[in-house]
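One structure below.
Note that this complex is displayed minus one protein chain, with the remaining chains in position.
As written, the chain order gives the labels A and B, with residue 1 at the start of each chain.
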Amino acid sequence: MAIVTLTTDWGVRDFFAGAVKGKLLSAIPGLDIIDITHHVEPHNIAEAAFILRHAYPEFPEGSIHIVSLRATASRESPHVAIKLDGHYFIGTDNGLLGLLSDNKPEEIVEIDIPQDSNYFVFPGRDIFVKSAIHLAQDKSIKELGFNMQGLQDKSSWSASVDKDPETGNDRISGRVIHVDNYGNCLTNIKDTTFQQMKKNRSFRIYLPATTISQTKLYDAYDEVDEGKILVLMSSTGFLQIAINQGRANRLLGLEAYDSSINVEFINS
Amino acid sequence: MAIVTLTTDWGVRDFFAGAVKGKLLSAIPGLDIIDITHHVEPHNIAEAAFILRHAYPEFPEGSIHIVSLRATASRESPHVAIKLDGHYFIGTDNGLLGLLSDNKPEEIVEIDIPQDSNYFVFPGRDIFVKSAIHLAQDKSIKELGFNMQGLQDKSSWSASVDKDPETGNDRISGRVIHVDNYGNCLTNIKDTTFQQMKKNRSFRIYLPATTISQTKLYDAYDEVDEGKILVLMSSTGFLQIAINQGRANRLLGLEAYDSSINVEFINS
Partner (left out) sequence: MAIVTLTTDWGVRDFFAGAVKGKLLSAIPGLDIIDITHHVEPHNIAEAAFILRHAYPEFPEGSIHIVSLRATASRESPHVAIKLDGHYFIGTDNGLLGLLSDNKPEEIVEIDIPQDSNYFVFPGRDIFVKSAIHLAQDKSIKELGFNMQGLQDKSSWSASVDKDPETGNDRISGRVIHVDNYGNCLTNIKDTTFQQMKKNRSFRIYLPATTISQTKLYDAYDEVDEGKILVLMSSTGFLQIAINQGRANRLLGLEAYDSSINVEFINS
């Protein structure tokens, strides 16, 4: 039995999620439907992609992920179904889907199915659910429409890498991409990139209002004293700025997308 | 296997929803329980009815919908179970259930079952769940209590229709009844009513702070330029006031229930 997940900016004080679940269960009794989140900031594609990117790999292959955000289709942004890392994703080609994985999709299909309603403002129910039912019934993704060559690629998570022109030190230029419920700040700097560049050097991390010096990345919040800033490995594979027992976003003035994070490795 | 849905004003920072789901699953292992919403503004019957009205028709017939809002029973507002459009609804006869559909219930039963707890402030758990289990076990709704003739009918969604005494133009007097997560404003004016009255005439829509002139209803947000106001068909069958890529409620000062929306059809 397939699993269908939902990632949207609908909020939960509306009929959207209920209607979609009702339609799914009417077609496939007993289907497992999991809310990833309905609380993405309206139209915030990067936030939605960040959340789903770190949730979907835990689901079994073959799971079907509906993503409804800036969902209206246009010529440049059609409705699409893709197969990626063994999972199916259904949504709109608006730049979001390209942020879900570092791998390329195995299939990209522009959805071309008739919708059952005369209304055109709720593709989540009228197009995405119908496509999800199709896939959940083990039918081919190819039957949903036309083959496409690639997805829109508006932006990327990647931090950039260069050298300081004066000192010759290696640098990584990144930014905060997510603040969690505890105020911890996730960056777009991958720990693998960081470790490859670091070698045996010490490093400094430049935040907008302060600079952090560490000799290694920490593994856990309580490796520093209460109230101290630390840079640690998060479970996402990206570096995290945190304060042990404190809210780093507030105390350091960090906000998702606005705050730059620069790393410099010190040649000894 | 039956489906049970929940529409409440409990919020999600409490034990209410968890307790109700536990009790349902204890009686019927594997039951599908779907949250429509727990985020209705406390005691706001019209908001709850609006949300459930547009969600329940997507569920299969025979689904059981628990509605817990102003749930305390009194002589005038007993606990009731009704069958409506092939669905079951369990709640309190406080005016909410009459707003769910334009059709009349097929059955109305005043619930008269003993509750299992000595406490009287949580009918959602102690009366509604027990009634839902009864129905989910395919037992007759009639066994839940006494037949009733009709429901309380405190208000209705309907907009009113008349003629301007001076010009003789046809008019619809409505109001905003829901603001969604994007700031789009749903009215209580049905698109079918609108289309029947419009014929070939143009129309004006009078909002508290501005007037909109269109020659037809739009189908999609992007049929007008970014930042422009439009009146379009929503997926609910009611007209919607929106701004392409903007928050209509903020920019036009519209609030649910407070804001009047008047349509005038212009005789040429």
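By our rule, a contact is a pair of C-beta atoms (placed from the backbone, for glycine too) under 8 Å apart; a residue touches a chain by one contact, two chains touch by 3 or more.
Computed from a predicted model, the values in this text were never measured in an experiment.
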- request: Could you tell which one of A:232, A:248 or A:263 touches the chain left off the display?
  value: A:232
Field: Contacts of subunit B with the absent chain, listed as residue ranges
entry: 9-15, 17-23, 25-26, 29-30, 33, 42-43, 72, 74, 117-122, 125-126
Task: Identify the residues of subunit A touching the omitted chain, counting contacts across the whole complex.
output: 1, 3, 5, 32, 34-40, 47, 50-60, 63, 178, 180-182, 219-222, 232-236, 240
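Convention: only the chains that are shown with their structure count from here on.
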Task: Could you tell me the distance, in whole angstrom, between the mean C-alpha positions of subunit A and subunit B?
output: 33
